[in-house]
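Below are the structure tokens for one structure; questions will follow.
A protein chain is absent from this complex, but the other protein chains hold their places.
When the chains are written out, they are named A and B in that same order, and each has its own residue count from 1.
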Amino acid sequence: MQTLLFLILFPILAACLLLFVKRTTLRYAVVTLSALFIGGASIYLLIRYAFGDAVYFAAPSEGASMAMVAIEMVLALFIIYMGAKFRNYLAIVLAVVQAALVVYLEISFPGSLHAVNNLFVDQLSIIMALIIGIIGSLIAVYAVRYMETYHHHHPEVRNRQGMFFFVIFAFLAAMFGLVFSNNLMWVFFFWEVTTISSFMLIGYSETEEATKNAFRALVMNLLGGVAFVVALIFLAATEPTSGGIDLARVLASGDAAVILIPAVLIGFAGITKAALMPFSSWLLGAMVAPTPVSALLHSSTMVKAGVYILVRFAPVFAGTFAGFSVGLVGGVTFVVASAIAISQSDAKSVLAYSTIANLGLIAACAGVGTYMLVWAAILLIIFHAVAKSLLFLGTGAIEHRIGSRNIEDMEGLIVRMPKMAVMMFIGIAGMFLAPFGMLISKWAAIEAFVQVPFGLIFIAILAYGSAVTVFFWAKWMGKLVAVTRNVERVEKGFLEEPWAPLYIITGLVIAAVFLFPVISSTLIEPYVLAIYGATARLAQANVGIMLLMMALLLVLPVSFFLFRRTAKHLPVYMGGRPATPDLHFAGSLGLTREVQTRNYYLTEYFGEAKLFRPGAVVCTVLILASWILAGVAL
Amino acid sequence: MSTMAFLKRSPWILHYDASSCNGCDIEVLACLTPLYDVERFGIINTGNPKHADILLITGGINSQNRPVVRNLYEQMPEPKVVVAIGACAATGGIFRECYNIAGGVDKVIPVDVYVPGCAARPEQIIDGVVKALGILEEKREKMTGKAEIKEGARHAAEAGEGT
Partner (left out) sequence: MNGLIGAVLFLILAPIAGGLIAGIDRKITARMQGRVGPPLLQPFYDVGKLFEKENVVVTTAQNFYVLAYLVFIALSGALFFAGGDLLLIIFAFTLAHVFLVLGAYAVHSPYSHIGAERELIQVMAYEPMIILAAVGLYMVGGSFYVADIAAATVPAILYLPGVFLGFAVILTIKLRKSPFDISTSHHAHQEIVKGITTEFSGSTLGQVEIAHWYENIFLLGFVYLFFSWNPVIGVAAVAVTYVAEIFVDNVTARVRWQAALKSGWLAAAVLGLVNLAILSYMTIGGA
């Protein structure tokens, strides 16, 4: 239990310390050390608890619970203050409603509000803890130098780095708390802390746009929070059959109909947090924040809390129409967000839509909730966290280097920043190509959906979704690998951001492919087996083939050395016009003209304006349908 | 490998109209039609110098197309041959006295076969291409010979270093 408490409390300690550190070098030391401790502790957790059943801990309850309620009230007051300051009355209303509901819950059901065990750890918690502890803290390390450069590039932004790193570590603490809590009241508390943390981080630059987007994120997540409290009230009211606020008891409850309603409500909270449609706009708006924040929100924290809770409740959803409906919200989000990603040229925008799409896929798996799908969903969570953090951090570094994060401006990155380009290449490959992880999950998901009644809908969604996914990633990759001439190499002397986190995460993307059979057999399969009594795994032969493919991918670049010596170099064909290597040619009237190549964005077909609203409408209907279906089931 | 000589059986063509009146071009394209069907000999009109073995040029050289002809020639991988089709490509033809005409194609690039005529007949063009195939084969042999000599020299040098 000490490890759990350490993981929750140590980041808070670090956070408080960072509030007072002013010098970058000192801050860097503190953050790096804390990251080492947190990462080390999460690995220790793996070694200590991975090989057994779930372990529950009583943990101090009364005092802690009271403190949490008190902090919730303070946070509500803070939201009200901020809402009043920036005249966002919706946020105030939601904060008040939520606070009122919490107070009502505390007063009306004092007897039902305690769990036998407040903390627990099982394989799913361990996976989440590893993601938070390793990826999250690597991002924090990266952020130190990044923020220094950020303020150098944006002198107009008020330097509040003390607050910034305080919030980042508080965020990590809350995430640890969220995945270790067996008491749903505690889960809710940490849930709210992540909401406020992301609010603070998104609004960091204090520009009008940042503030607006921060409030949008706040409002949408508060909406989810309200649903969460309603679920808690429902659970408390039906304590004898539903199991109250004890997560383990709720999941083990025999009365499936009763716990379906709170599950759907908490699932709704998960949908808002995971930025599924129609709530995707908050995650897209969150791009205004400095890049490490995006990396954090997209890969290891925040949205992962949303899908974590969905996966937790997957056994409740399994086989119900309400769950199917929740799954469809995810499915529709997956295909629509993937399609919109085609039309985006801003790298962060593409990454954001891809995140939304993948979260949708995870939600689709969790909503339908068979054991194979839960296996696939957890795999998706892992691989997405690793690859996406790499891509965000890489994009941040590129932006600081070439002054743009537009994909078109990344043309020829392989020449200008070879190391960075290779890392981005691996990250993108990790998102959509065999034998990397995301594809394994999609594959498993297809095999699983085939066996589900009406699973054909999801098969269709996956088939079309995968097709558009290939398009938007491959064309980005293509821009990176274009060998352009006469361009300046800008990588050298690149000391602004630390490279170590990028190298480590790149290594993790590749290692994940080789380690995935181990990850699956030691962490995912035992978890799924414990919940469902059955588990999925890939056939040994197929694992062998995947490893063979990966080995081939690592060996093939050796062929570069074979080609180097013999070939004769010629400029590209330009319709017979003599042209310079950087594609300038003598045009008519004796003018020198330049050929430029641009990717297809097919805005007419896949544009945001065309697809976002229909997607949001369909998803809203599906969410309402899930409520109604859960109600009918009762 | 050198005895296989696939090159003769698979000559791919790049057809370029330098400043022709289109008379010869029509005849070149006529070779592809069912009546003459040059694909019988494995001939394909590629339209891409990087894929081509034989450059067919019609019309004479002027200052506008001079760099283009040279560029197309340079973009073709060895071994390659050039066939000048028609009187204009050979000498500038009836346009040779024009202020803008420099003369035949050989003013810019080496020409291997001249096909006479105004316009050149398809049979003549095919005959020219077949002649070109012999030259192509010679060039290939020379090329592999050169490569072998080079290779031998390299081996000798390496052996020399070894001792």
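Simple rule for what comes next: a residue touches a chain if its C-beta (ideal position, glycine included) is under 8 Å from a C-beta of that chain, and two chains touch if they have at least 3 such contacts.
Source: prediction; values computed, not measured.
Participant: Determine which one of A:9, A:534 or A:572 touches the chain that has been left out.
Facilitator: Going through A:9, A:534 or A:572 one by one, A:572 is the residue touching the chain not shown.
Participant: If the missing chain were put back, which residues of chain B would it touch?
Facilitator: That gives, for chain B, the contact residues 1, 4, 6-7, 9-10, 12, 32, 34, 37, 39-42, 44-48, 50-51, 53, 77-79, 140, 143-144.
Participant: In the full complex, which residues of chain A touch the absent chain?
Facilitator: 411-412, 414, 433-434, 439, 443, 446-447, 450, 453, 456, 459-460, 462-464, 466-468, 470-471, 474-475, 477-479, 481-485, 539, 541-542, 545-546, 549, 552-553, 556-557, 559-560, 563-564, 566-575, 583, 595, 597, 599-600, 605
Throughout what follows, only the chains that are shown with their structure count from here on.
Participant: Under the stated contact criterion, what part of chain B meets chain A in this complex?
Facilitator: 16, 48-50, 67-72, 74-75, 77
Participant: Within the complex, which stretch of chain A touches chain B?
Facilitator: 568, 570-571, 573, 576-578, 586
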